[in-house]
Every structure is written in structure tokens, then in C-alpha cells.
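One protein chain omitted, others in place.
Per-chain numbering from 1; labels A, B and C assigned in written order.
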């Protein structure tokens, strides 16, 4: 296959589908109880140096509690798929947890502005960066999900995004058109936050899927955090609603408000005041250290974080905001 | 791109994504009332010579009423995606409606045996045949859905299925592995049967999806037949349940029992007696002609077909069978 | 010894290959019966997948179609064909059972045409999902009557890959590594494949048959394992479950 061009970015994950098959061949397919604390799940399934995937989009249905736990356990030298990584990226940057990143969207928090903490860490020279786009990372996950080493796409060509990616370009043998070939991306470990899961890992969520279905399929190990555990009977009552089947899943962690301070659709809206506090505090190193201690390092788990930030009363308020109820206060 | 091998089958549909883009650019995106009779929809959107896609799998959630209407209107020289085509294939063969076919699974009706009508027509020399597999046809639809001219896969290599397909084989530039390259398949017109749709074409169904999401995206023109029309308010109440967005859809036809005599999950089970009648009658040309006249050519529409075969009483019985109620009679 | 027929024998033997906690991609008929029997015997946690999208249903009865309502009755997931085939492609599915009108010494299968492709004597259904399952699932098995017209020197059309031309040919073909035909289960014997040549090899003989019977009903020369045992006939328990619970109407076992 003649390669017309290729990006000079580093490819952080081997796209060999036979190696992935070998790994999945050994994965337990039994219906076993996978419930554990998030602390145990991170301890057991996240190794220093692993390549990490984080579900959701921006700060929406994003497993924020998992990012906190990664910091608490001091995980280091991770690779990271920066697929519209906003507040999750900010947390992982605060902990300098990763040292290489596939960039689609990072540093920014969309309409909320840029994170100085994420920016400084990326500018520090401590992080290897390969450039992509949101959809090209989606397609890379999809390639791994399909068990093929690459998929073709028609974006990124002609740009520096291509030049600093690890994509290749070749002619289509059917049409003669140039295509960008995007290598499969299979994270070592990923976290996805959902509304409901059973003890085996059968999981479902409502609202937009972003790229979580492919992320779930592509990941070697997968940890589900969920707002609520549900019974296996309930999963079997409505199999059309299952989005992630149990055999992809290694751990199920019931973490209510696990996407806070982001939005969990149909549950709670984002806590914009708290995110604003993050954005302003991170500019002052001392204040930021104290802030991180108070919110992450010195709390035991996500319950502690929620209590630190207004507890259930605040959650009720964010629920009212999610449902567009008029504010009472 | 160096081609290591290629099938000698004919490629019936141009996989050029820019031509497809040009077509879709001109497609109306407005929310307009697309409700019409199935007769009008077939008349308006199916042209002789078109390449046809049929949703569902086997005789499950399959738009059988649409196949009947294609016969009633005497459509000819169609291309056909034989993607686990069972009773739909049997009907279209009875009408000799197609003259070229991409074969994944044809002739058979799964556990019910082989259709002599389908077999005879394929053996007649009147039909051009290119070989594929169920998943490779799915991947071909997925390529068209993604707007790329091909997708790679790791099946079909090494077999006559490859040799009689229109696939090509090339090395993966990332891993050196051989891959089958499957060209995009974009039917000119497709039919998908669903539980519910609104007047604009926003459609939803329950149970397995088979390959209908990609079929919907890949098809230039798409006709939805549905068990029930629902309001747009109901679609907007639960946007997570929409499986096919309106802008893919050209016509919405309310056709209760539109999958009969096949199964419509959560609605009615297949009418095995009637299918058995098909299978035995088709062996006798005279009896078969009378059978087709009675069930298809001499009835006005699907209501007529249902009335001919036991009417609502029979449908109630098949509903009880779907829900595994004990038989009363 | 219990009285049993050919289908009951093959289904019982096949069911024992499916260890607890494995995944199996099945079609309708005998493969589904074997998987159901396995679940009710030694492998309650066997996970059944149907190619049209059903994952691990509580099967209330034998499905008529691999996409009918039964295939996702109280299932863990009613997904898509892509969901299933992608799982197979990624190496999540351990076993599959396939069939065909012809099989050769490397386990290649024909379900497309008898005769020439352009002018066939008999046009058959084609691959369906068979080629896909055989390409992707780790271990492909076949249940089929032993018959020289079926076990042929060369299949008229290679629909579905076995070990291709034997040796390393499958590994070189581009198909996923280390997957391929595993056991061939007939009314007379169980065969596996000799590891180097990848040729079909008798490993056990069913009660009432001789090695000669098996070779007489095969169109190519069968290898013989160093140690050939007698196949365990269906047990009383297997037959009871098969007849009473798995297939009470005899759709597959024909009783």
C-alpha cells in the first residue's frame, strides 16, 4: 500500500488487532459480581503508564469522581485520549497524571474559557502531544471496536492537524480518492459514567451517547461508574435499553453524583459556580494547592467531595436546574 | 495503494462518496408532512432499475408489505441487497423484480428450509450475482453511512466468497496485515419497518437493530413503514429513543401489520402456517400463481392481505404467541 | 444404553464442548439446541449470542430465526448485528457452530452452490453469517451427518474458511490469527485437526461405528489420532433435558 503522506506525531497505542484479540480472549465472560468501591477499582485496574480513556463529552456525563480517585492514588505517566477533555483534563493536569496525550480538544472548557492549569502543564514540555480531532478520535476508537487496525476518513487532510498526527494518507483503490487512514485506538483502561448498571456491568444511559459505545468496545479494561445500581431483572426486562454489555466491563462502582460538577442529563445540571472557582483558583498556585487538598486529596471519596460542596441540598438545586425549574432562592 | 488480490464479482453501486454527498446536498431538510400511502410511496420513490435495500433480518421487522407493493406495481430490473433476505427475497423472486443481487444469505428461510421459488429464479441465469456475507454487507452499508468509499475488515479473505465478491485486498500500512477492503454500498431506495414514526419521519423501534441504522444512513431515498404514527411531541419527549432522524426519510407510511407474516417484536409473532403455505405452494406453478393473485396481485393493499389471512382475529392470535401466552384453541 | 437418534447424539457431544463461562455464536436448529443443553448441564453460565443482535437471552423455546423475538427474550442486550460481529472480530467469542452442504479435509465449508457458480446445479443460501463467524470466532465446530457426498476432496465453492489449504495458509491469508476449525461432530465420529498439516483427524468413534465406517463415508483420507477413544453416548440426563426442556416439540431432534 503506497503511503502518500503521514503525520509525524507519535502513535501511543499499538493498533495490532491480533494482540487486542489475544487480550480479549483471556477476559472473563462469566456473570460475576463486579461491584466494588471506586477506590478499589482504580487500585486494581489502573496501572502507572496505562493509556486512559474517559467517557462523556466535555463536562457532561463524565466520570469526574474517577479522575479524582486517580489523583488521590497518585497514578502517573498515563497516556490520555483528549477527546473533548475539559474538566477531566483540568483535574488530570492538576495531578500531572499523564505524560502523553492524543489531543482533540483540551485546555478549554468550551464557553467557560481556558484552564490555566491544563495550559501550563501542556506548555511545560513534560507532555508528548499528538494532534487529532474529535471525530478522528471517535473513528480511531471505532476501528478498535471493529477489530481492524485502521479506518479511513475524509477529514484532517491538508492541515497541520494531519502533519502532527500519526495518521497516514493513501489512495482509495475503488475511487482513486485520497483518504486519511486513522489507526485503531484501544485504551488500556477507560471509565464511563452512566445512569444505571447491574452488578455484572450491563449498563444503560439516556441522552446523547457521544462516543461512549465505541470507547467501551475499544477499551481493554472498562470501569463503569453509575448513579444507581439496578437489578439484573430490570436489565432483562428491557434489553433494548442496554448500551454496554457486561462482558466489556471489569468493575461496577455505584457513585451517585459521579459526574459532578459536570452535568448528568435527567439528573443534575453542572455546578457553574464551582467550576468558576476551579478556573479562578488554579491561577494562584498556593490557593490551588489548598483547593485541591480540600476537594480531592483530603477527602475520602466522592461523597466527601459532594459534602464539601453543598451536599444533597446543592444536588437538589442542580436537579431543579437540570429540569429548568425556576430558582427559588 | 497496491492491491494484493480482488474479487471478480460485479460492483453494482458506485462507492464514490462525493457523488453521494452531491445527492444528499439536494435532499430537503425541512420538517414536512411525509405521510402517504405505501402505494404512493412505491410509485413515487421506486424506479425500475433502482438498487433496493430492505430492513430487518430474515422475516423479523421486515417491510413485507412494501415487497408486496413492489410486485403489485410491477417494478423491474431492481438491484437487491440480499442481507439475510428470506421471505422478502421469496416475494421479490416470485415477481422477478430484481436482476442483480449482492448475496449474503438468500434462498433459505432459516430453520424453515429453502424456497424453491427463490432458488429457481437464481438458477435461471436471469440474475447477476455477487457474493458477500452478512457482516460484510453491514460493513459496506456502514462505509456509505460514514461517507467513505470503503472500510477494511478481516473476514472473507482466503475464500471463494472473496473471489466472487467485489472486494479488494491490501496490506495495512500500520501493521502489515492483509485486510479485505469492502466498498461502500448506498442503495437508491430502501424500506425499513418500525414500531413508531412521526409525520416527518423520526422513527423508533424496539428490540434488535440488525443493520437498519446504517441502512437508513446509507440509502439515498428511505421509506419508513410503521405500525403506528405518533406525534412529534412524543418524539421530542424522549429523543434518546429516536433511532432514525427525519432528514434521512422521504416517506412515512402507516402500515399496521406491515411485517406480517414475519415477526414484529413486541407486537406479533410470525404466522408459520402461512409461511409454510408459501413454501409448499410455490412448488406448483399453477397453484402458486393463484396463491400470489389471491394474496398480492388481487388485493388492494396490506389491509386486504391481512383480511385474506384471518384478519384481526389472526393478528390477536399472533400477538398472544409473541407474548408466549398459552394457546386457547 | 439409552435409545437415541443421530441428532441427539451430535447435539449431546457438541454440548459438552461448551465449557462454563464461554461465549458461543449460534444459529437456529442443532447449534442452538447444543448451547441450550450445555446451559442446562455443566455450563449454566454459557453465553449465547445471535448474529442479528441478541445477547444472552433466557430462551423460552427454540428460535425459528436468529433474529426472532426469542433471541432477545429477557436478554442482557438487544443490540445490532454490528455489536455481535464486532465482538467476534475483537476476539470475544470462543465458539461457533456451522454447517454446509460440503466440507473438505481442512474444514472449509460450502453453502453457496453445488456445481459451477455461474450455472449451478443447486443454488444454496450463501454465507449468511457463517464466513463471518468462522473468520472471527476462536473455535469453529461443525455438526453434520457423515456422508461421502458431504465430506469431499474439494468443495465446489469455499464459502466459509476452515484451515484453507492447510499448514500455515490460514495464518498467511489475512484472517485473524489462531482462530479456526476445532471439532467436527458427526453421527459416526468426532474429528479434530492435526496441528501441523491442519488435516481432519479422527479422535473418537461413536458407539456402533468402526473406523472403517467413518472412512467409507468420507470422500478424502482421514488422519487418525494416536489414541482414539469411544465417544460418550448421550446420557439419560442429557436425553431427558433435550427431549423435555430444550426441544419438546422435536423441531430439531425430530422425535
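Just so we're on the same page, a contact is a pair of C-beta atoms (placed from the backbone, for glycine too) under 8 Å apart; a residue touches a chain by one contact, two chains touch by 3 or more.
If you're wondering where the values come from, they're calculated on a predicted model, not measured in any experiment.
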Contacts of the hidden chain among displayed chains: A, B
Residue of A:155, A:186 or A:225 in touch with the missing chain, whole complex considered: A:155
Selected from A:6, A:90, A:136 or A:309 as touching the chain missing from the view: A:136
Touching the absent chain when the full complex is considered, from B:44, B:76 or B:236: B:236
Touching residues on subunit A - with respect to the absent chain: 56-61, 82, 84, 86, 103-108, 110-112, 114, 119, 122-123, 125, 129, 131-136, 138, 142, 153-161, 164, 169, 177-180, 206-214, 263, 265-266, 269-270, 272, 322, 324
Subunit B residues touching the omitted chain (full complex): 17-18, 20-25, 27-31, 144-148, 200, 202, 217, 235-237, 239-240, 242, 245-247
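Operating definition for what follows: only the chains that are shown with their structure count from here on.
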Pairwise touch network: line, ring, star, complete, or other: complete
Most widely separated chain from subunit C, with each centre as the mean of CA atoms: A
By count of C-beta pairs in contact, the leading pair of chains: B-C
Chain at the geometric heart of the assembly (C-alpha centres): B
Mean-CA-position distance for subunit C and subunit A (Å): 40
Subunit B-subunit C separation of Cα centroids, rounded to whole Å: 28
For subunit A, residues that touch 2 or more chains besides their own: 17-18, 146-148, 240
Shared interface positions of subunit C, touching two or more other chains: 54, 72, 78-79, 89, 136, 176
